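Of the protein chains in this complex, one is absent; all others appear in place.
This part shows chain A:
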Amino acid sequence: MTPKSTISGRHGEVAVAAEGLIKRFKTGRTTIEVLKGVDFDARHGDLTMVMGPSGSGKSTLIAALSGLLRPDEGKVAALDQPNLWKLSDGKIDRFRLEHCGFIFQGFNLFPALTALQQVTTVLGYQGAEKGEARQRAKAALEEVGLGPRMNQRPSELSGGEKQRVAIARCLAKNPQLLFADEPTSALDGENGQVVVRLLRRAATEHGAAVVCVTHDPRLEAWADRIIRIEDGRILEDQRRTPDPNATLSH
């Protein structure tokens, strides 16, 4: 099982790399090619932003990278797996369980569970024992600043707090790959800033490779790398120095 300690010292190493990804969707009689031979890589410790207009294929890209959606062609190498899509479905599930975190635009929290239970449930599936799961869940919730609210249910939390619970649910797993899909678009500026800072921290302090899909240009300030994608092709791949004190306001 993944150790409690954070992964460090691997900053800069390639965490996930894709070659020649092609994905087509059928709508009625026409076939749309959403990814047209994309090569992509993301490194540990980096906050990689994938930006592009809607319909550009950015969400499909991270679905293919993370083992959620099988590409029609191409290869994904992730961590110690040279070819993720050659694994059986069960093994891909296992890989995600052990190494991947996801943050979605919707928060997707079970209404019946408290913040703490949302996190411990996932840890339980990972195989953590009750006491250990509780401890790790508490630590993760403290980290996202929800220590005092960990016994609240989603209905008692604001949107920003819900997203932070979703982030804590990922961070508690201590993932080496963290995928975020429009994590701030349902949030106001202040909460969006909290969320993007947490992503930043997951990369810097936990050494995770964070891949964040967004069409919000203001998030660029926090990124180590910005990849622009349009019409299923990567247009631009740019490295930059993040500004940890950037602010996001509406």
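FYI, a residue touches a chain if its C-beta (ideal position, glycine included) is under 8 Å from a C-beta of that chain, and two chains touch if they have at least 3 such contacts; residues count from 1.
Please note the rule applied: contacts and distances are computed from a predicted model.
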item: From "C-type cytochrome biogenesis protein CcmF", "Peptidoglycan glycosyltransferase RodA", "Transketolase" or "ABC transporter permease", the hidden chain's UniProt protein name; value: "ABC transporter permease"
item: Residue in contact with the excluded chain [from A:31, A:108 or A:238]; value: A:108
item: Hidden-chain contact residue, picked from the options A:38, A:115 or A:170; value: A:170
item: Among A:10, A:24, A:134 or A:153, residue touching the chain not depicted; value: A:153
item: Touching residues (missing chain, whole complex) on chain A; value: 59-60, 62-63, 66, 68-69, 90, 93-98, 100-102, 104-106, 108-113, 117, 121-122, 125-126, 153, 166, 169-170, 173, 181-182, 213
